[in-house]
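Omission of a single protein chain aside, the complex is shown with its protein chains in their original locations.
Coming up: subunit A.
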């Protein structure tokens, strides 16, 4: 360890921490931003009443969460309809998202054992899009491959049937809707936590000081000398 590193004792550090100005209203906003962006509609509305923190129109969250839920539970047709009700431009201007939704629809058909319907859908709806875009075509081929295996739970493309594939598609739709509403797709709190780790790492190069190593307790550790 370089000897030039400054050592800051816990006592000195606590003094510095006490000097930081933190506004309650801003913390409330941060929490509200998390509730709204992550789609906790009822909690966000209650938090407005309990803390007096304003938020964006909650109706837009409700709609967005309905779309997300539909994808998560495999009702892709329903989800597409809801997105178009919300704003038809979302899918018009986002061919990749539209393709992924259609792909998810194909996956759901295969999951349900509707082989004929799946084939028809793949040929009529998805293949023309694959011709426009090489990566779409590859994705389509990968998905159709599901039909070639009798035991899909043990095939190389089984990950497509995994719940995580639904979640991936759902979060893609969620992000697209947020973007269309000029709302950030990610809440600010996780990036703030990352910033804490980053800021501590940066300061590590110059000083030894009490760190917070466990985000869940926010406990200050004694500086390791």
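Just so it is clear, a residue touches a chain if its C-beta (ideal position, glycine included) is under 8 Å from a C-beta of that chain, and two chains touch if they have at least 3 such contacts; residues count from 1.
We take it that contacts and distances are computed from a predicted model.
Would you mind picking the UniProt name of the chain not drawn here, from "Ran-binding protein 10", "Metallo-beta-lactamase domain-containing protein", "DNA repair protein rad9" or "ER membrane protein complex subunit 3"?
Matching the unshown chain against "Ran-binding protein 10", "Metallo-beta-lactamase domain-containing protein", "DNA repair protein rad9" or "ER membrane protein complex subunit 3" yields "Ran-binding protein 10".
Using the touch definition from the top, which of A:7, A:115 or A:215 touches the missing chain?
A:215
Could I get the residues of subunit A that touch the absent chain, sorted low to high?
Missing-chain contacts on subunit A: residues 6, 8, 13, 16-17, 19-27, 29-31, 33-35, 40-43, 46-47, 49-52, 72, 163, 167, 175, 179, 182, 184-200, 202-203, 206-207, 209, 212, 215-218, 220.
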